[in-house]
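Pasting a structure below so you can have a look.
Removed from the display is one protein chain of the complex; every other protein chain stays in position.
Presenting chain A:
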Amino acid sequence: MKSNDSWLSTLNPTIKLVTHLLVMCVLMAVTDPRITLAIWIVALVIGLTLGGWRIPYLLKRLLPYTIFFVMIFWMMAAFGKGEHTLWQWGWFHITEESLNNGLMIALRMLGFVTYGLLVTSTTDLTAMIMSLVHQCRLSPKWAYGLLAGFRFIPLFQTELAQMKSAHKIRGYKQKNSWKSFIRYALPLFTQGIRKSERIAIAMEARGFTGTRQRTYYLTPQLTGKDGWYCGLLLVVVLCIAVVLKI
């Protein structure tokens, strides 16, 4: 999670997150594929105008999900139930209802992904966590612990890669995926635990207490534009839902 220099990245992370979660709730309540499509297009427009997205970036990010989209759509559409048959061949049985359902579910998935991407592609991880501290009263003990934990992810990746090569050289054959998971996980966990213990000591040695009695370098604020963004987006989405329903 990194911030880009877009307008969206200047918003308060918590507000951005909550707003988008609310839009996702609306998406869940909607059953008409036309409305779902419209709400998804709103997300694309926001991304391209306020989120600093470019078309190539968008395509690269959404391409894997487009494959999902086709798969979900086909599964729902071709094997669904319904009265008004449109096309039938062998096992495949496409009806008006199943077509609707397939489109709706697939578009809903795309909508979720795009609204989520709007948050993750424009928010700095540290700012997000600090915003949770200030706006949601998250305890610093958890906040700084989480941040320290995020540093482990790339470390785990390189360690896992090395373990896999080591096993390859030794001629280890993966017979049972559960067994090989245990084999890889155990050394990773032991190293992880040892490392986190060391980090905890280093943090305490630098005077970290975990209480709220501290000052802050980053203090994400709530400003007027957060309210405007939240309000406007929700109004637009609800309007679409209501207008297209009629």
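Assume a residue touches a chain if its C-beta (ideal position, glycine included) is under 8 Å from a C-beta of that chain, and two chains touch if they have at least 3 such contacts; residues count from 1.
The working rule: contacts and distances are computed from a predicted model.
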{"item": "The complex's invisible chain, by UniProt name, from \"3-oxoacyl-[acyl-carrier-protein] synthase 1\", \"Cytochrome-c oxidase, cbb3-type subunit II\", \"NADH-quinone oxidoreductase subunit K\" or \"Putative ABC transporter ATP-binding protein\"", "value": "\"Putative ABC transporter ATP-binding protein\""}
{"item": "Sole contact to the chain not displayed, among A:Leu22, A:Leu125 or A:Leu244", "value": "A:Leu125"}
{"item": "Positions on chain A where the hidden chain makes contact", "value": "125-126, 144, 147-148, 150-151, 154-155, 159, 162-163, 165-173, 183, 187, 190-191, 195, 198-209, 213-219"}
